[in-house]
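Here it is: the structure, laid out below.
Left out: one protein chain. Kept in place: all the others.
Chains here go by letter, A and B, matching the order in which they are written, and residues are numbered from 1 within each.
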Amino acid sequence: MLTISHYLILSFILFSIGVAGVLLRRNIIIVLMSLELIFNSVNISLAAFSYYLQSLNGTIFVVFNITVAAAEVAIGLAILVSVYRTRKTVNVEDLDEMRY
Amino acid sequence: MDIWALLIIPLVVSVFIALVARKNEELSSYVSIGAVITGFFIVLPYVLKLPGDPNMHPIEQAFTWIDIPGLKVEMGTLIDPLSIIMLFIVTFVGSLIHIYSRGYMHGDPGYSRFFACLSLFIFAMLGIVLSNNLIMIYIFWELVGLASYLLIGYYYEKPSAADAAKKAFLVNRIGDFGFILGIFVIFYATGTFNFIEIEQHIAAGHVSSGTLTLAALLIFCGAVGKSAQFPLHVWLPDAMEGPTPVSALIHAATMVAAGVYMLARTSFLYAAAPDAMVVVAYIGGFTALMAALMALGQKDIKRIIAFSTLSSLGYMVLAIGVGGTGAGMFYLATHAFFKALLFLGAGSVIHACHSNDIWEMGRLYPKMKATAVTFILGSLAMVGMFPFSGFWSKDEILSATFESGNYFLFAMGVLTAFITAVFMSKLVAVTFFGEKKYHGHPHESPYVMTVPLMILAVFAVIAGFAGFPGLEPNFGSFIHTAASGLLEHGGRGVHAEHRFNFMVASLSTVVVLGGLVLGWTIYSRKGMKSDVMEEALPFTYKLLENRFYIDHIYDTYLVGWLYNGMARILNYIEVNIIINFVINGMAYFTRQTGKGLRLTTTGQLQNYAFVMVGGVLVLMIIFAAIF
Partner (left out) sequence: MEGFPVISAIIAAPLAAVIILLFLKDEMLWLVRAISVATTSFCLALSLYMLWAYDKGKGGYQFVERIEWVKSLGISYHVGVDGISIAMIVLTAFVIFTGVFVSWVGVKQRVREHYIFLLLLVAGVFGVFASLDLLFFYLFYELAVIPMYPLIGIWGSANREYATMKLTLYLSFGAVFALLGILSLYFVAGAQSGVYTFDMLAISKLTLEKGYQIKVFLPLLFGFGVLVPLAPFHSWSPIGHAAAPSAVSMLHAGVLMKLGAYGILRIAMGMLPEGAQFWMPYVAVLCLINIFYGGLVAMSRKDMKFMIGYSSSSHMGYVLLGLATLNYIGVNGAVLLMFAHGIMTALAFSLIGFVYDQSHTRMMYDFSGLAKKLPFVAIAFAIMGFASSGLPGLANFVAELMVFIGAFKDYPFQTVIAVFGIIVTATYMLRCLRDVFFREPQDRWDDLRDATTFVERLPFVVLIVVLFVVGFYPAILVDIINTGVVPLVDKINAVPHG
């Protein structure tokens, strides 16, 4: 029997993987993908709570999130491409223009 | 209404000269002289009525100046025998000095300015005399200070004159510091500034004696400043930096007389505060003796007369201190004549010799007879020789002191009289007789200068008879009326005016004669080029010449070390500690902190994210621990 806890644990694992990816990977594409992982972990828990609480709010949020995430990925990738074009790198450590 | 005109005319004239007639010297001098003479003729009818009505009821006119809840200040005039006599002296002597100035200041580039200031001076002085309340007297008191500042600093390009003017103003300010506090004490004790009302309150016993003593002493500070009593006497000798007519005005009719007048005006206060009176008497007696000694060591003709003024003022204050207000005012009146005479005479001499040093004069008598004769008459009045005016008035003071029972002060007074006789005879002997030491060709001054001298000389000789004991009512009885009570409550505390004391009179005559003979024998010797005292008693002479080093002590220690030093220390604290250390230090600390924290801005996205996640984790732990 799958309980809410299983979904939340899955969500937590995905979230942790995502955070680790964001923090540790140097390739900006991977960072972006890890970000998506975090998003989806949130979506899973939202969906799980929606079912658990028998409320549509969570589902609406999930749909909303997916839409926003799609738009965000589109913009993110676009920025990424233009960064790669100008800087010839996808390593986040090299992108420190805002340094003191 | 004529009384207000008395006050307004000089002010209007002063403003008129300053704004309109600045370029027209003749007009300036005429309106200025006209103003003071008009004042004299306004006062004259009151003076003439006085002998017929010695107990005249005071006339008061006032309008409201400030009126808020709890504070009502009036501007008003009070006409009683005291103010009438003073008005007479101010306008009469003032007129003569104005006329004299026309000649003396002839050709000076600041001629109009001079007369504007003179009129301002007369305005301020008349204001003091007419005041019916303490605030008004304080206002005009300060204006007299201003006028004296402008006139002493008349030759403002001369550093010594600029310094002297500043000194006079500031030293007076120190006295006024006490004066204004005294006014506050009185105000909170009685709720009014008006003289008559204050007197009523005191007479009714509403004010505790401690408060009265405090108020009397504080108000006396004002007189110490303005009438140049020890320890604030230092400005008066320096005030010689002004043109000579100004010295005459300051010394004879205005300014210094204001202090004594104010004491007479508030004598009801002193009568009720016997402890304060003792202080007043000792300050007066001490000043008289000290100044007479200082005069012995001076060479400058004006300075000698200046110190004699100091000494005379000491006498007047002494008189008030022993309860002889009438005697003090009587001396003030006679003093005004002979001191104005002496100063104007000195001015005439300086005008002729172009020097102030008496050791550069000598044998001037044949050259300028009018000046010399009037000067000698003035000197005789000054030393108090029978039957000149100074004799009667000084005698009253001495007998008042004697009868007050304070024989120490009496001895001081007599000693002062002796020393005065010595240095006045020296002054006359060295200046007008003795060896010829002047350069060039001195000649008699024009009539515009000598005629005022002659008029003053007449008064210097005869004015004393106003206080002649046989005359009834005499001078003393007017003042007695004024001083012992603007209201009819008898002479509580004020001694009844003194009768002629034959013993005192003969003693003082003998002493004065002795002094004159001594001075004359020493200083009329042939072939004397400089002061014998300088060789005979070098140390004493040095001490006297430098005025007991009092000025030196003030300048170096009080002003130089204490006052300026304190300012410098505070400035150091302000600049180095407060601004540079504390405030700029705070700014520096902020800046350095910013510089340090800036290093955390690595530009590495993942660093920021790491910190954020770490922060969230920490918060989670904290929340978990709490709930």
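Here is the rule we go by: a contact is a pair of C-beta atoms (placed from the backbone, for glycine too) under 8 Å apart; a residue touches a chain by one contact, two chains touch by 3 or more.
Predicted model, so just to flag it, every value in this text is computed and none were measured.
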Completion exercise
Whole complex considered, the hidden chain contacts B
Handout entry: Chain not shown: contacting residue from B:Trp4, B:Tyr30 or B:Phe187
Key = B:Phe187
Problem - Chain not shown: contacting residue from B:Val12, B:Leu27, B:Leu146 or B:Leu507 - result: B:Leu146
Practice task
Looking beyond the chains shown, say which of B:Ile66, B:Val517 or B:Ala536 touches the absent one.
Solution key: B:Ile66
Problem - Residue among B:Phe41, B:Tyr156, B:Phe408 or B:Phe502 touching the omitted chain - result: B:Tyr156
Practice task
Kindly note down the residues of chain B that lie in touch with the hidden chain.
Solution key: 64-71, 135, 138-140, 142-143, 146, 149, 153, 156-159, 161-163, 165-166, 169-170, 173-174, 177, 180-181, 184, 187-188, 563-564, 566-568, 570-571, 574, 578-579, 583
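To be clear about the criterion, only the chains that are shown with their structure count from here on.
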Fill in the blank from the handout: In their shared complex, chain B is touched by residues of chain A numbered 19, 22-24, 31, 92-93, 95-100
Fill in the blank from the handout: Residue set of chain B touching chain A in the complex reads 598-599, 601-606, 609-610, 613
